[in-house]
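A protein chain is absent from this complex, but the other protein chains hold their places.
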Amino acid sequence: MTFATIILYCFIGLTLLSALYIAFTKNVLYAAFALILTFLGVAGIFMLIGAGFIAISQILVYVGGILVLIVFGVMLTNRLKGQQVTTPSYNKLLGLLVSGGLLFIFYKAIIEANFGAIKWIESAQPESPGLESFGMKLMTDYVLAFEVIGLLLLLALIGAVKIAAGARKEVEDAS
Amino acid sequence: MISLLQSNNASDLKDQLGNLSEDVWMLAPEISVVIALLLLLGFDLLFKKNKEIGLASIAFCGLASTFVILTFQWTNFSTDLMIMGNLLRYDQLSVFLKLIFSLGGALGLIIAARNGEKNNLFQTGESLVILFGLFLGVFLMTMATNLLMIYLSIEVVSICSYMLTGILKGKRKAEAALKYLLFGAVSSAVMLYGISWLYGFTGTLDVTSQAFISGLSEVSVLPLTIALIMTIGGIIFKLGAVPFHIWSPDVYQAAPTAIVSIFSTLPKLAALTLLFRVINVLPAGLFDWQLILGVVAIASMIFGNFSALWQKDAKRMLAYSSIAHAGFLLVGLVAYTEAGNTSMLFYGAMYLVMNVGAFLLIAILERRTGSAAFDDMRGLGMKMPFLGILVVIVMIALTGLPPTVGFNAKLYVFSAIWEAYQVQNNSILLWVFILGLLNTVVALFYYLKLPYYLFFKTGEKTVLEKSSIPDHIWGTIMVLPLLIWFFQSEWLMNVLNSINFVF
Amino acid sequence: MPVEHLVILGAILFCIGLFVVLTRKNAIAVLIGVELMLNASNINLVAFSHFDPDLLQGQVFALFVITVAAAEAAVALAIVVKVYQYFQTADLDKISELKG
Partner (left out) sequence: MIELKDLLAPNAFDPLIYWILALFAFPLLSFFTTGLLKDKASVWSSLLLGINTCISGYIAVTYWGEMGTSLKGTWFEIGGTVFNYSFLLDNAALIMLVIVNFISLLVHIFSAEYMRHDKAKPRYYAFLGLFTFSMLGIVLFHNLLFIFIFWELVGLSSYLLIGFWFEKKSASLAANKAFIMNRIGDLGFLTGLMILYTQFETLDLGAIEFMMGESQIEDGNWVVTYFSNGKEVIHVLDGRWLSAAGIALFCGAVGKSAQFPLQIWLPDAMEGPTPVSALIHAATMVAAGVFMLSRVFVLLDAQALEVIAIVGAITALMAAVAALSQFDIKKVLAYSTVSQLGYMVLAMGVGAYDAGLFHLFTHAFFKAGLFLSAGIIIHQLHGLESEGVKFNTQDMRVMGGLKQHLPITFACFVICSLSLAGLPGFSGFLSKEAILINTHAWSVEKGGGYYLIELMAFATVILTAFYIMRAVMLVFTGKFRLPELTGVSDIAGKLKEGNRTLLIPVVILALLSLSFAFGSTFDAETSWLHKAVETPSGAMVPTKYAAVGQAEMLESAGADHIWLAVVSIGLALAGIIAALLIYKPGAKLAEAFDSKREPVSPLVQVSFYHWYQDVLYTKVILKFILTQSKMLAWFDEKILDGCVNLLARTQVVVAHLTGMFDRYIIDGFVHLTAFTSGKVGQLTRSIQTGNVQTYILSAIAMLIMLLLWFAF
């Protein structure tokens, strides 16, 4: 076992533990902060299996963007007056049953599929491609998808601003 | 490293870019939609007041030019092509669907224009811009053959749909948007997970490639089933069929009628096309998708129809009916024959016309009474006999009775499945056939509820507004084809028969 | 390092995400769950992409997933804010006027 592998397992452990913490904490803010750890763990995994750019995007977009949004969301939808921002949970047993059952099925399937023995994976020589080729891919093969996602972000921005901006005034008008 | 070098090779790159820029011509309709979108955005930013007419004209011109381009593509169609680096497939099926989508979109906008609600779609540019984003999404859905493109186009449609549901004022709209979004996010996560496994099995995202097919053939049953069902699940969410149908009644009830008329048609048909494309590449005997989709179709028909029986709101009833129609649409797909494909497409096209027509009439009635609840529509038919008769015709068409084209559509899909049963002898086909027919009978009861309330109940409610001539004209334009095509379904059939389904 | 381990990690993450989605009352907590589910898929995609260095399809896909997630989160939070204005709560069990 090389040093990199050990680190990889550390990151896997970090991801799992923080995810489990999210599952069982009652405090939404804590959950949000645990989410940072999860994202960092996943980013670390990405980095170690040769997807450096994705790792950086993960940190930038998730930690820098989505998480900030979530924290803002928590702030906006709770009256913070000293007390903790908690969220009660329900459906616990049924949720556990469904997700646990699903996990069991997944586990069986993963064992059965034996991913390591799948032909194309077996015959491949894992290596880390350069950032340059990644950029080239984006601008050639996936240029359409790239344009579309750009447009989608624009639309989401417009829509989100429109929906959130008018909300308070709208409610006042209605009441 | 050799391959890397190759793609860096300057002349190769030039070739590739050259190919891409050639492919751009195939995307002319999409580009036209995007241009319209940007114009709307610009117009909205430049002007402050009285924007309705400008926005409306840009929107209609955009759709019209798209339609013209598509007609041009249809008439000059030469051969099926994979374009944009195998992300999309340019074929007659997609061109045809986009043609009817642009028509359906225009009809939806007409409903919005006729609806005259206070917070009209045309008053602010944002909602129109997002609506055009949705058009772009459904256009791409009809062409996508790459898992990435499938995911992306579905997401474009979904995110635009969430926003459209919640963008206008109203408590219920906000609630529906939130539910829609959460449900949709989970569905797309499920689909994405399935896709990630498919990628793992095959090493490719291109569903048309040989590697994809051979890769799938080597996986054992359980993982394959999981991956495919989860992937198909995401598509079924857009189709609005069981088990991913639960969002639709809430959303349909709350969202503006014009938007709902588009929600209930374009994404459904686009999702059906996606399903069709995915299923067509699956090697025979690998996976009994006929059984799965058969079960989904039966369940959708039963859930949709039986729940619709008890609704008290016309829009909510139509939502359940659209779940049932998703089942009927799947019937043609399940048949898996040439006739099945043609009939599915015919049903889809007719469903679009019928449903948009139904929503137009509901919108008109809604404007009269201020709500879409059945109770408020009592006796309206006597006050407005012409519109009442139009409603009756549309409802008969949705039920699938002669002399409307709804009958032809049901006749085609059911004769297709019956023939398929006789050839393939697969018992699920028989079940689909029998239960489908029984469901048609159930449908009769709730579709005729609206005419019943309109004509046979007396209401005291005063009419808010007199019916106007444009209402009559638009209503007739929407409804007349339903009658004409019953006698002349041949010409559309000829168009559809000319479509090459070979994949 | 066998690829299965990462796939199993993905599966666990997916199920944890699902559990959070199903059990948390707060809409924002539910969104956190959804993000976990999306990350699960991303792990799979990138892990498989490791064996696909020439085409990089998995990595590209993962990048797009991250972007879509960002767009979705933005829209989601806008809608949550709007819902909160109306309902004065973000608890999903209280946001259930439409039913039947």
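First chain written, first letter: the chains are A, B and C, and each begins at residue 1.
Keep in mind that, in the parts below, contacts are C-beta pairs under 8 Å (C-beta built on N, C-alpha and C of every residue); 3 or more make two chains touch, one makes a residue touch a chain.
Just so you know, these numbers come straight off a predicted model, no measurement behind them.
> What are the shown chains that the left-out chain touches?
Contacts of the omitted chain with visible chains: A, B, C.
> Of B:150, B:186, B:317 or B:443, which one is in contact with the hidden chain?
B:186
> Of the residues A:37, A:56 or A:105, I need the one that contacts the missing chain.
Of these options, the touching residue for the absent chain is A:105.
> Could I get the residues of chain B that touch the absent chain, sorted low to high?
Residues in contact with the chain left out: 178-179, 182-183, 186-187, 190, 221-222, 225-226, 229-230, 233, 242-244, 246-247, 250, 288, 291-292, 295, 303, 306-307, 309-310, 337-340, 342-343, 401-403, 407, 412, 415-416, 418-419, 422, 456, 489-490, 493, 497.
> List the residues of chain A that touch the chain left out of this view.
Output for chain A: 90-91, 93-95, 97-98, 101-102, 105, 109.
> In the full complex, which bits of chain C touch the chain not displayed? Write them out.
The list for chain C reads 18, 21-23, 30, 92-93, 95-100.
The rule we apply is simple: only the chains that are shown with their structure count from here on.
> Cα centroid separation between chain B and chain C, in whole Å?
That gives a centre separation of 26 Å.
> Centroid from C-alpha atoms only, then distance chain A to chain B, rounded to Å. What do you get?
30
> Hunt down the residues of chain B that sit against at least two other chains at once, touch-wise.
Those would be 4, 148, 152, 155, 159, 163, 166, 171, 174, 177, 197, 200, 203.
> Identify all positions of chain C at which a residue touches two or more other chains, and write them in rising order.
Within chain C, the residues that touch at least two other chains are 7, 14, 17-18, 27, 31, 42, 47-48, 51-52, 54-55, 60, 64, 68, 71-72, 75, 79-80, 82, 85-86.
> Which of the residues in chain C end up touching chain B in this complex?
It comes out as residues 7, 10, 14, 17-18, 21, 27, 30-31, 34, 37-38, 40-42, 44-45, 47-48, 51-52, 54-55, 57-58, 60-61, 64-65, 68, 71-72, 75-76, 79-80, 82-83, 85-87, 92, 95-100.
> Give every residue of chain C touching chain A within the complex, in rising order.
1-9, 11-20, 22-29, 31-33, 35-36, 39, 42-43, 46-56, 59-60, 62-64, 66-75, 77-82, 84-86, 89-91, 93
> In the complex of these two chains, what residues of chain A are touching chain C?
Chain A residues touching chain C: 5, 8, 12, 15-16, 19-20, 22-23, 28, 31-32, 35, 38-39, 42, 45-46, 49-51, 53-54, 57-58, 61-62, 65-66, 69-70, 72-74, 76-78, 87-92, 94-96, 98-100, 102-103, 106-107, 110-111, 114-116, 120-121, 124-129, 133-134, 137-138, 142, 145, 149, 152-153, 155-157, 159-161, 163-164, 167-168, 170-171, 174.
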